[in-house]
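A single protein chain has been removed from this complex, and every other one stays in its place.
Entry: chain A
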Amino acid sequence: MDPINLDRRRLFVGSGLLGAGALLAACTSNEPEARAETTTVAAGGGSGNDEPGTEVVIGFSAPAADHGWIGAITTKAEEEAKQHTDVDFQAVEGSNDVNQQISQVETLISRKVDVLVILPFDGNALTEVGIRAMEAGIQVINLDRVFSSPRGARTWIGGDNYGMGAAAGYYLAQQLTAKGVKDPVIAEVQGIADLPLTQDRSKGFEEALATAGFKVSNQVSAQFTVESGQQVTSNLLQAAPKLDALWNHDDDQGIGVLAAINQAGRDEFIMVGGAGSRDMMDLIKADSGVMKATVTYPPSMAASAVRLARLVGQRKGMSDLVELGVPASITLTSETVTKENVDSYLSLGFES
């Protein structure tokens, strides 16, 4: 962390004073003239961040794009990088083997990229290599799955797994209370059970339901794949001959969950999805089955991570904040998409 702190301090002393005046003007004024003025200032804090600056080489490493969400992560990152003429984007082949991902990140380190964007398959396993990158003077943007030490990354940006569970829980609690259901039977289809993100989601869900005095009656876990979703749900539906609500953590496996529900001919309950795929949003819009809502976990965070990487590489800050540098941590909110607001989210839905 030391060399970075030093850099930041130098940045602060050097350009901070220079930028201070312009900064004040920029942040209080909505006048276009004032904004134009600040673009001449090199330091962050003003706007004009979209203007081409010094070239930044961004290395990108993520798990294998074997399902819709991770697939969308990779495409969004690539698309965003193409928007900027000053970004040289170097992605390595995705891998679900942490050892392989570590070696790929090491390759990027030895190529001396300026900034690394890493979505680790397992945050704990990739922390060490993140720290090595930082010590080699490469800034790391840790995307979504969290490193076990903050020393591994300059900035973390990712979704709110607890908040996602909580959003699903509050939505169902509110719907069931409105219907006047007493002692509802609530089921939960998790993704891969031993990932920390799954446990966070379930914790949020449980605690939000508890505010209405409800609890989860049946919990099963799938593998984020369609087939596993179908398999566990067909058994789950046998375990609960009558359901009031179901939350499925992941819209990719949700296609299988819905197949099982349709094959069993069940429609007595309401279902909430997770992540926000295009397929599920279409079903929510159609409102013809059990699917009533989904809580977002947007893959567009990959595009934001690339933007942050560029800003960090150019030693700029986020123009909407007063601070000179990019914050150390950014958590996205999980929003509840229902029939009422689905239209505004459709464009963000990712293909399964």
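By our rule, contacts are C-beta pairs under 8 Å (C-beta built on N, C-alpha and C of every residue); 3 or more make two chains touch, one makes a residue touch a chain; residues count from 1.
In this text, contacts and distances are computed from a predicted model.
In the listed set "Oxidoreductase", "ABC transporter permease", "Tryptophan synthase alpha chain" or "Threonine dehydrogenase-like Zn-dependent dehydrogenase", the entry agreeing with the UniProt name of the missing subunit chain is "ABC transporter permease".
Touch with the chain that is not drawn comes from one residue among A:Gly123, A:Gly256 or A:Pro299, which is A:Gly256. Of A:Gln231, A:Ser319 or A:Thr338, it is A:Gln231 that touches the chain left out of the display.
Only one residue from A:Val220, A:Ala245, A:Met271 or A:Leu332 touches the chain missing from this view: A:Val220.
Within the complete assembly, residues 65-68, 71, 193-194, 217-221, 223, 225-232, 234-239, 241, 252, 255-256, 259, 262-265, 279, 351-352 of chain A touch the chain that is not shown.
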